[in-house]
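What follows is a structure written as structure tokens; I'll ask about it next.
Rest of the complex left out; these chains stay put.
The chains carry the letters A, B and C, assigned in the order they are written, with residues numbered from 1 in each.
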Amino acid sequence: MTDTAAPAQNTGPRISGAFHRLLAFSGLIALVVVFSLASPNFMQTQNVLAILQATSVNGVLAIAATLVIITGGIDLSVGTLMTFCAVIAGVLLTYLGLPLPVGVVGAILAGVCCGLVSGVVVAKLKVPPFIATLGMMLILKGLSLVISSTKPIYFNDTPGFTQISSGSIVGSIFPALPIPNGVLILFGVALLAAFVLTKTALGRYTFALGSNEEAVRLSGVNVDRWKIAVYAAAGGICGVAGLLIASRLNSAQPALGQGYELDAIAAVVIGGTSLAGGRGTILGTLIGALIISVLANGLRILSVPQEWQTVVTGAIIILAVYADILRRRSL
Amino acid sequence: QDKYDIAMICKGFQHQFWQAVKAGAEKAGAEFGATITFEGPETESQVDRQMDMLAAALSRGPDAIGFAALDSQAAIPLLQQASAAGIPIIAFDSGVDSDIPLSTATTDNVAAAALAADKMAELIGNSGKIAVVAHDQTSRTGIDRVEGFTNRIKEAHPNVEVVTVQYGAGDQLASTEITKSILLANPDLKGIFGANEGSAIGVANGKQELNSNVVVIGFDSGAAQKAMVASGLMNGSITQNPVGIGYETVKAAVAALKGETVPKIVDTGFYYYDAANMNDPEIAAVLYD
Amino acid sequence: MTTNLVEMVDIDKSFPGVRALAKAHFELKPGEVHALMGENGAGKSTLMKILSGVYARDAGDIRLDGQNVEIASPRQAQDLGIGIIHQELALMRDLTVAQNIFIGREPRRFGILDEGQLNRDAAAIFASMNLALEPTVRVETLTIAKQQMVEIAKALSYRSRVLIMDEPTAALNDAEIAELFAIINRLKAEGVGVVYISHKMDEIKRISDRVTIMRDGEYVGTVPAADTPIETIISMMVGRTLSGDTLVVPDTSAAPIALEVRNLNRGREIRDVSFAVRKGEILGFAGLMGAGRTEVARAVFGADRRDGGEILVHGQPIAITSPKDAVDAGIGYLSEDRKHFGLATGLDVRNNIALASLDRFTGLGGILDEAGMEQKAVGYIRQLAIKTPSDVQEARLLSGGNQQKVVIAKWLLRDCDILIFDEPTRGIDVGAKSEIYKLLNALAGQGKAIIVISSELPEVLRLSHRIAVMCEGRLTGFLPGGASQQDIMRLATLRPSAVAEQSIERRST
């Protein structure tokens, strides 16, 4: 997509950096304030925790999508890859009866492998990312159904499994703050991804690829290898999402997952990452994912009729992004 | 004639309900000598995708077609085409506004949901606030179950109030989030009705995550729901007899192909089950995994 | 005295962190060629973008024919008769040449685009420019030089009263420059005022009437071109005098061969090219536009496929199938097209400089040594006098010449044994140019083998220890350093038949 340069720039007094970083949250904060005023139930600890937990799966998927989008690609397979990894965990733990850590590692490895395949198709066969990951999305959706014989796989034989997402290590220490582990995992993945993106060579190449892939290639960088690595990393993160959702539902639901990619990509773009590649932040993606969950939760808390919820959600997504554009312009 | 070729076009495919219909159909196929193909669109709103499936099935030229219409009218031209080609049509799950189907194997969703309403009222002591989490705002089953439930509450249980009806597309995770929002917004809520398998499981999940003791009535069965009913997390659930629906559909199709007369309506019934009665042979027979 | 066509008075313009213009002045008379000079980042392009409605000024007045005007958009500038050729090519790569030229002014018949007319009009413009270019080819497939000619044709097609040319010849060779100057002289005769920005000092003397010099966004002065010595203009630009150093050709005949290319071939673009560069040697590549020098360099570097040919580095045959192989073998290549092939425009200066050497800054667990990168980047910013507010400025916000310096810094940091510089001083000001010449000589002094491809003959002559000349994909001969321009031109226009004869001769001896 074309980057519309905004040449006419304001040169008024510069607002301090910290204040501006806060303003990035403005859309989110505005939503929170409005909902808090509208309903006393909104800001209850339990509801805040519910919102955070509702963010966990989409947030992790959105982080995966962020990596790929920064390279200038797109990943439509995040949703069904999540499901596929959940099914793999189910096969390992329930069908084969292996111990919990094997299931966890297996699910993540399955994600990495599938990401690797997407990466190879994109980097080596030069298939556009949209098509490569659309294909993967369908293949994985089908395979999840095939492997599971179109039946949910339950984790009843692995009692610790539900703890992955729903247990609360924090709660067992501070009973007043039962933050579910799933939320911790989301923040853990976010921190890790942010670290990789900003501090490591992989992250630097991720941005460089999205900025000008040909220039990177002509700098003697093995572009294919790094691109494949990014898709693989995104795949591994989808594996984490698979564990989260399976743990929460105590089952691998093979039919779920399609459609989740849109929410994930929406979170990324709301968070200010450009679909043209080369720029983006994990913090932005987290905020984007939170905006989506807060909106959904708040509208439900207010018992807005479903069809109007949809209308309002659409309008607010546009407004939130527009507000962010205004803020940047005033920078 | 070695084996009949019967095409079943459903409203869905991946849900356990439809998988149970498929199992029933295959059982009957094995018994009566028919091979079954089984297809359904992604969601219950994709009426046109179902038309494409029906059209492709017609091109293949099966001996008979089983059809669960997403819209009672949209498919009529294609059904006319089929009947002109001499392919018998058996409707199942919900009917078609036409006399082309030789037989319809179905459950009365309105009555089934009304039974859920009665059970709900009974469990919450006939007064208080309740909510509905349903799967689809526009599909026949969605409308019938929501209206069947809410109308029955209005008519028969004046002290019970349905505060909200929300839709989670039958997605367990989405339904879980919806349930939690509803519970947090209405701390005095006494019960929630989950109008299909995914919704019901989502409701029970939400209840569990919030440690709530709200009454949950589900719909359909499946391994997870059965376990939840058995454990008491879900107070009870309505089940149709999808295996029976599939079985009766194929049975009627084969009968029609053999030139026998078939009943216009086969009611496969619905049942309420809870921890107490779910092991009764009569109930256990209609529950599916 | 004729009234001024354009007057720009006390123009101010700031970008975040950069004061690009401070009380800048400029005036232009009808029928005048007015050169605008200054170092990289002096604010020349910015001033002209304000005149052409791309940027809004912060303060100051613009007068046209003595009347104050507001120029809020490129459209408005066009309507006022102001045309501009931008420094950075602004073409629609997926459209054809003719479609690019007439974008927004397509001839129509009954509301339908008249493609035939469009192509005829474009062809007519090319004819008037003596330019052999097919109107129906897509811009993407053209070399930069040809793309630059398309930009010129487009600007001419507006028939403006004021024509701004921002480094139009940066990508052109002598023949095309001559053609362009003929066009400018014609326009001048018609009373068009031409603003001419260039870093090529000889052009200023040849074409311009007056010269306005800028430094750090400020107006320094305006002088008549004819009777001001170049040295004076340069010292006004850089604030000091530059010492012109002369070519010294070292004797490298005993040095080992660093890079040898044997029988390089690809279709009609590269035909049987063989050459060798010794350690410490600067080998210049001269030739007309499209001679195939860039193609050879890219093929050697592994950026493009080749049909045949052997590459030996330090005497060892090396299989180069990708730029990575080349870089691993110690070859660096600075592309002639910085925007598409050189710069990751979204990244900052520091990371662009480190891009080819990131592995050297990668520590345990893939963690990057930012401090080390910063130190190197700041070092090069100082050494090459890159004008940027900091090393974390996004590269796309730098002026054209400074972007080029960033790409040079990238390859310096990589520290290759063999460096191929394709048009290294494109868009670079005189001061920085002589710095780069010194640098290249110093690199050669350190024993590096250097290939310089340049369309500027004086540059080739001033730098090269030996000169390779190409024509239509063939190497037509080698000349010793300090050869005459005539010798080069003779080889550069040697027709294929003549080459065939020569090669037969060579084989028979």
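Simple rule for what comes next: a contact is a pair of C-beta atoms (placed from the backbone, for glycine too) under 8 Å apart; a residue touches a chain by one contact, two chains touch by 3 or more.
Quantities reported herein were computed from a predicted structural model and do not represent experimental measurements.
Overall, this complex is built from protein chains in the amounts A x2, B x1, C x1.
Note that in this section only the chains that are shown with their structure count from here on.
Because contacts link the chains only in sequence, without closing, their graph is best described as a line.
Distance between chain centres (mean CA atoms), chain A to chain B: 33 Å. Centre to centre, using the average C-alpha position, chain A and chain C are separated by 43 Å. Annotation: 71 Å between the Cα-based centres of chain B and chain C. Among the residues of chain B, none is in touch with two or more other chains. Residues 7-9, 11, 14, 196, 199-202, 204-205, 207-208, 210-212, 214-222, 277-279, 331 of chain A touch chain C in their complex.
For chain B in complex with chain A, the residues that touch the partner chain are 13-16, 19, 42, 137, 163-167, 171-173, 176-178, 180-182, 184-185, 187, 201, 205, 209-210, 222-224, 227, 289.
The touching residues of chain A, counted against chain B in their complex, run 39, 41, 44, 46-47, 50, 53-54, 57, 145, 150-152, 154, 156, 166, 180, 245, 248-251, 253-256, 258, 293, 296-297, 300-303, 306-307.
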